[in-house]
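Shown below is the structure under consideration.
One chain of protein is taken out of this complex; the other chains stay put.
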Amino acid sequence: MSKKATIREAINSALDEALRTSAQVFLLGEDLADPAAGVNAVTRGLALEHGHDRVLNTPISEAAIVGAAVGASLEGMLPVAEIMIMDFIGIAMDQIVNHAAKLRYMSAGRTTSPITVRAVVLEGSGAGGTHSQSLEGWFMHIPGLKVVYPSTPADAKGLLLSSIFDPDPVLFMEASRLYGKRGPMPTEDGFRIPIGKADVKRQGRDITIVTYGPATWEALEAAEALSAEGIEAEVVDLRTLLPLDLETVLASVAKTRRAVVAHHAVTFGGPGAEVASQITEALFNELVEPVVRVGAKFSPIPARASEAAVTLGTGDIVAAVKKVAGAVRV
Amino acid sequence: MSKKATIREAINSALDEALRTSAQVFLLGEDLADPAAGVNAVTRGLALEHGHDRVLNTPISEAAIVGAAVGASLEGMLPVAEIMIMDFIGIAMDQIVNHAAKLRYMSAGRTTSPITVRAVVLEGSGAGGTHSQSLEGWFMHIPGLKVVYPSTPADAKGLLLSSIFDPDPVLFMEASRLYGKRGPMPTEDGFRIPIGKADVKRQGRDITIVTYGPATWEALEAAEALSAEGIEAEVVDLRTLLPLDLETVLASVAKTRRAVVAHHAVTFGGPGAEVASQITEALFNELVEPVVRVGAKFSPIPARASEAAVTLGTGDIVAAVKKVAGAVRV
Amino acid sequence: MSDIAQLTSSQLSSMYEVMCKSQALELRILKGMRSGEFATIIWPARGQEAVAGALSLALRPDDRLITTYRGLHDHVAKGVPLVEIAGEVLGTSVGACKGKGGTMHIAAPEQGLMMSTGIVGSGLPVGVGLALAARFQKSDRVTAVTFGDGATNTGSFHEAVNLAATWKLPVVFVCQNNLYAEMTPVEETMAIPHVADRAKGVGMPGITVDGNDPVSTYLAIRGAVDRARAGEGPTLVEAVTFRFEGHYAGDQMKYIPAEQLEEAKKHDPMITFRETLLSHPEITEEHLAAIEARAAQEVDEAVEAAKAAPQPDAAEIERDVYAERLVAGNV
Partner (left out) sequence: MSDIAQLTSSQLSSMYEVMCKSQALELRILKGMRSGEFATIIWPARGQEAVAGALSLALRPDDRLITTYRGLHDHVAKGVPLVEIAGEVLGTSVGACKGKGGTMHIAAPEQGLMMSTGIVGSGLPVGVGLALAARFQKSDRVTAVTFGDGATNTGSFHEAVNLAATWKLPVVFVCQNNLYAEMTPVEETMAIPHVADRAKGVGMPGITVDGNDPVSTYLAIRGAVDRARAGEGPTLVEAVTFRFEGHYAGDQMKYIPAEQLEEAKKHDPMITFRETLLSHPEITEEHLAAIEARAAQEVDEAVEAAKAAPQPDAAEIERDVYAERLVAGNV
């Protein structure tokens, strides 16, 4: 069974299923309980349905939010902590990186910290430099973590449930600009998307656009525009950055022999560098052109409408694809 | 004039010169004032010489240490904040990333935050997972910051002075395993190494090893071993990760047509991915083999002697070079 | 209203003027947003004007202030030109930060408004650094940092107030306790009766005042400023107040009980202070009306100028990432 739902509803539905099916699951974060249910209304109704003792409003204490989640997880709980806006995650960095990510290894498996941290990227709101960052690259670099960033309602639901019940700590990213995005969403309990599996969102023979999260939509838009010009781009939505589904990426690039990596994170030092390096190391002799990366420009993000001058747009992807594939085909 | 000095002495000498020549400069951090002068004795004598009001012992409050540095810098001071061990920098992340890095941009240049944050990498001590990380990759990804990581006494002195007097915030990295490393160090005031200039530490025609910080020494050792086998590696010490001196890197790789990137940071999602991507994008047609990266394995770092099983060693670089250049020449 | 006799009529009027400008500015922006005249975001301080009035009188021009996203009233208090505030809110090039910073990130160092932050609690350590610089520079200027009740739950708050107390720095911490942090009431996030009790944990004086009364708020802040200037160290002043527009412009405030809102409205400082002023022998209705009219006019002019200005151009957007454009590094 499936229905049309927004990503907001899909996340809500995943949280609801998790709370309903496991007494280990609880949510904690700022303002997320009803009646307010958060600035983004993602958690609406969950406290009313499952109790305010399982959907916990916290003080503004990101280190303690994640730290308390870590502690509870050591006892077998499955906490889902919310970082309201990803730019605040620095405050919880020590708990995520030095504790959640490492406790399994440092205890030789005697303690584990299967927390889920939901972090919301606010880019697109125009709120400015400290409320717009896509910092997933930091977490990809940390052994022990998993990093998930869905682009559709079904993926969001299936991946969030997988994250919550995953035995390892997961950073689950949400783009607030996608909350209203509608699409089919399975309604039956038990639906899952496995962590670590990319998804080919569009088939194409000429070039592969490797992407994830909100950039998936710009990539698809770019692919349509390019199709009109005779370039057929394949769009691979990674869905998970860590672990990275290289198999799917390489299968696509082996076919197209050209690749662009696109994301909203800053290009320099970002996730795209890893993806491009992996593609190049594996398919050096198959590649016709070097992999090109597009992302946010190397600048803090300005406020209001100026934001768009710095952040990734469909046009950036189109231009990158033309750079890589254009000469050959058009 | 120049004398032999350790990196510890070189950093001390740079801090001394900065304190002596500018009333704007002050130091703050945990335990760094005499008589203790820090766990690493890097700041020995500075409080006695320049006063305990300019070399400030702080509480264990990394967010406030960097935050206070940011505030003082807004008033024209040139604070040098110490993060005793880099693994603790998460706690100060918000101040570095959301404040120091962005205040110039977000105020359109009306306020600036020319702080220097000295962060010490303790890898090599065997202290375990939370006291061994090389996290420079996080900071390379943040527009507004500069990231410096020297490998010799002269570079350490010249770059630290450049960092302190640089108009932008600088993360200055120190490897505690290199503190005892001796080499020539200019003694006259005013000696500087410019930020953003790499240094060819060894000439070679067959392959370029791009590296920085402590890995520079393993790269040089690897180059000697390889030389005995007939492979002449050029060793480019980046010295600065942000800005990145691509010109020097590309000039070398254009000549050797092969490159390995080596660092102590975890390979996956690390600085090497950016360097490799840049080389590949620029020199795709000149490269004979894909750029190969070596760094720490994808694991938290185990304690004691087991550390070496996960961290970068000379052998890793030798093996990588042979993979890239071996087939051709040996 | 207490202690009004300790202030001159011109001091009282000047506080009222700041409050009127703040109120008028926010209402004008809200009107523009609601009518579709322009799009932006603000976190209105409507209801908290008394604190701004108090700050404006308690701080010297060379004193420093750090505020937050909910800081338009504080900007007005510190004398940031209205057009710079409005411009920054609208994202145009006449803004304090040429439109690049946005509502949350207004800085105007010429007026001593050194930073506004969008990260709750993070202004406090920075304020401690400003105060430390004053000590290094042998200046007797004082730094004030304002923040909300919710901010006192952050680690940054604790590290900063502890450092300031330990180093006896010339800084005044002004908590604008508006009883909510976003949608969460203050009693759900702390187990102390007064935010000012936080001071006991670090060894500095803590004072709770009626933050709807500009006079008592002024006296409390002024006392703390004098103490700081005299080298006696920091103080935590808690001004208890309320915000009438919710967390952000457009917030429906469903989480606020009707009785609480109704009760709070009785203490709207714009109304109660006006009444108090009218009871002053030297202050007339005409005088207040003139202040209000001037505020409205200045605000109108500022908003028109902000609207008329262009967005920052491409060159401006590229500027200020670093002191100089990076030459090396193909970023």
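Letters A, B and C mark the chains as written, and numbering starts fresh at 1 in each.
Convention: a contact is a pair of C-beta atoms (placed from the backbone, for glycine too) under 8 Å apart; a residue touches a chain by one contact, two chains touch by 3 or more.
None of the values given here were measured: they were computed from a predicted structure.
Undergrad: Report, in label order, the displayed chains that the undisplayed chain touches.
TA: A, B, C
Undergrad: From the listed residues C:Gly201, C:Pro257 or C:Pro310, report the one that touches the chain absent from this view.
TA: Spelled out, the listed residue whose C-beta touches the missing chain is C:Gly201.
Undergrad: For the chain left out of this view, which of A:Leu135, A:Leu244 or A:Val292 touches it?
TA: Of these options, the touching residue for the absent chain is A:Leu244.
Undergrad: For the chain left off this view, which of A:Ala5, A:Ala72 or A:Val261 is in contact with it?
TA: Checking each option in A:Ala5, A:Ala72 or A:Val261, the one touching the absent chain turns out to be A:Ala72.
Undergrad: For the chain not shown, which residue from B:Gly71, B:Pro300 or B:Gly326 touches it across the whole complex?
TA: The missing chain is touched by B:Pro300.
Undergrad: Contacts of chain C with the missing chain: which residues?
TA: Spelled out for chain C, the touching residues are 153-159, 162, 165-166, 168, 188-193, 197-204, 233.
Undergrad: Residues on chain B that touch the omitted chain in the whole complex?
TA: For chain B, the residues touching the absent chain are 30-31, 35-36, 38-39, 57-61, 63-64, 87-88, 91, 125-131, 267-268, 298-300, 302-306, 309-310.
Undergrad: For chain A, which positions touch the chain that isn't shown here?
TA: Residues 23, 26, 58-59, 61, 63-64, 66-77, 79, 91, 94-95, 98-99, 103-112, 143-144, 146, 166-168, 196-197, 240, 242-247, 278, 282 of chain A touch the chain absent from view.
Just so we're on the same page, only the chains that are shown with their structure count from here on.
Undergrad: In terms of CA centroid distance, which chain is the most far removed from chain C?
TA: B
Undergrad: Cα centroid separation between chain A and chain C, in whole Å?
TA: 36
Undergrad: Quick one: chain B and chain C, Cα centre-to-centre, how many Å?
TA: That gives a centre separation of 40 Å.
Undergrad: From the C-alpha centre of chain A to that of chain B, how far is it in Å?
TA: The computed centroid separation for chain A versus chain B comes out at 30 Å.
Undergrad: Would you please write down the residue numbers of chain B that are in contact with two or more other chains?
TA: 63, 91, 94, 98, 105-106, 143-144, 242
Undergrad: What are the residues of chain C that contact at least two other chains?
TA: 100-102, 105, 117-119, 155-156, 321, 326, 329, 331
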